[in-house]
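Notes for the one structure printed next.
For this depiction, one protein chain was excluded, whereas all remaining protein chains were kept in their positions.
Should a chain be cited, it is by its letter among A and B, assigned in written order, with residues numbered from 1 in that chain.
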Amino acid sequence: MTGRRLHPFTLLAIAGALPALAWILPAPAGGACTAAVALVLAASLGLRRGLWPAVLTAAPFWVFLRLLHDVPTTLAIGLRITTMVASFVWLAATLAPDRLVEATVARGWSVTAAYLFAATITAVPTLRGRARRIVEAQRCRGLSPRGSLGNRLRALRALALPLVLSALHDVDERALALETRGMVSGARRTPLAPPPDSAVERAARWALLVACVAALIWRLK
Amino acid sequence: MIPALRFDGVTFSYGAVAVLHGLSFAITPGERVALLGKNGAGKSTVVRLIAGLERPGEGTVWVGDWNTRDCVPEQLAWRVGSVFQHADQQLFARTVREDVSFGPRALGVGEQEVERRTDRALADLDLTAHAGHHPYDLPPALRKLAALAGALALEPALLVLDEPTIGLDRALRARVTRALLDRSAGSVALLVITHDLTFAAETLERGLVLDRGSLACDEPLAGLLGDVTRLEPLGLAPPPVAALSVALDLPGRPVRAADAARALARVARGRPGP
Partner (left out) sequence: MKSLTLERVSFWYPATEAPALRDVSLEVAQGDIVALVGAVGAGASTLLLAAGDLAPRLTGGRIVGTVSRRERSAIVLPTPWTQVSGMAFTVWDEVAFGPANLGWPTHEIARQVDRAVERVELGPLAARDPATLSGGELQRVIIAATLAMDSGLVLFDEPAAELDAEGARALWRLIRVLAQEGKAVLLATSALDALPDVADRVVWLEDGAVRAVGTPELLADVAACDAGLGTSVATVWGASGLPGPYPLTVAHAVRRWR
């Protein structure tokens, strides 16, 4: 998976540039192009890990948009949202949080900020794991996830509530627990294995930034 | 009499990793069984198979006369109350009472029956005083008890518990023991995974020891817990009361604290004075 071999900042640059360009460039062509690229990236993770979650997450937005707006607006905004969703799904799967922190530390920047960002990414698989455990526990108490709409909504509540409550409860505990692992602000962390960076990638990142700025200037004229 | 639970030559693998090999045993209604073994021996997998969360690769798991292959977990909830490890993370309702009543309500037994089952489960674990509290306002130990109450409220024929006493002090463990003994007297079968052999001695009567996915041992706890030569190769050690009985050669080799105390008193009375 090439994603893992690109420098974390490159991954961030791509995942940031796509949505930025989606919003900057004229709709619907701009959004369509970026959405296509983002979906291809997500699809590169595989159907189950990438494309399906991206599509599933973006779908409800399309429904709501269509209820509120006419077709052209729906298309314009929908494509932009799809770009954001697909980019994030791709990023969450390819960005190794430890490599991000290592890269940040190697640059001498604050480790806490990098960690917080990385923690958001890792929160996804952690929450997914916990959600699965909660669904299992509730099913073993007779909760059926199938059936009528009323049933499914009840099922959703029985899943969402414990997930959110225990996640919030965890955040509290984790903030404390991480301090116990030496994460004190101000201390300089030792990079254990800073990810290699290449001139090509650095150039590519600058190019993406320049492209976004240029597009912005062009749109504003 | 149909066993409450029967494993028939059950083999199971997670992907390429074989976890259970030809596991066979049966539990009758009212029987209290400990599932023992080192970490990684396959005990939690047994629980998942019983709850219907996994299907055996080979062999059959029978819950009463139901083949788990034909059932989904929400159906099995009619017969099995399962409490997994870290069950305190599954609580969600606004109050303990609401959470405990979730199970019977999901089964659709009627409001009056839901109330009765909930009240009984809360009373059995001395949680009635906390019934109106928010679950996350309780310390983790009491949350564990609330999760257990949720399973009791299902009033199933079989209770399967995975490490129910982690984090509990002696008083709370005694509550769990009392509640489980009470249910078992009403013909509920118990299968409890535990590495707390003292709790097993107090609460359960038969020991199934899993070693690397196979049944290494299936016999009454009373004899097993005092036998160092059998326990040692399984990574286990006799719990203190059993060890005391053996060391002092108490009649009947009791493994439960109350029995040992009585035996000790009897023997002491019969001994010549100093």
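Here is the rule we go by: a residue touches a chain if its C-beta (ideal position, glycine included) is under 8 Å from a C-beta of that chain, and two chains touch if they have at least 3 such contacts.
In this text the structure is predicted, and so the values were computed from the model without any measurement.
Asker: Out of B:Pro135, B:Gly150 or B:Pro239, point to the residue that touches the absent chain in the complete complex.
Answerer: B:Pro239
Asker: May I ask which residue of A:Leu67, A:Leu149 or A:Leu176 touches the chain that does not appear here?
Answerer: Considering all chains, including the one not shown, the answer is A:Leu176.
Asker: Please output the residues of subunit B touching the missing chain, sorted low to high.
Answerer: On the subunit B side, contact with the omitted chain comes from 38-40, 85-86, 139, 141-142, 166-172, 174, 195, 197-198, 235-237, 239-241, 243-244, 247-248, 257-258, 260-262, 264-265, 268.
Asker: If the missing chain were put back, which residues of subunit A would it touch?
Answerer: 96-98, 101, 111, 115, 118-119, 122, 125-126, 129, 170, 173-184, 187-192
Following the convention adopted for this analysis, only the chains that are shown with their structure count from here on.
Asker: Can you work out the whole-Å distance between the CA centroids of subunit A and subunit B?
Answerer: Whole-Å distance between the two chain centres: 41.
Asker: Using the touch definition from the top, list the residues of subunit B that touch subunit A in their complex.
Answerer: Residues in contact with subunit A: 51-53, 72-74, 76-78, 80-82, 84, 86-87, 89-93, 102-104, 106-107, 136, 150-151, 154.
Asker: Residues of subunit A touching subunit B in their complex?
Answerer: Residue list for subunit A touching subunit B: 130, 133-134, 136-144, 157-158, 161-162, 165-166, 169.
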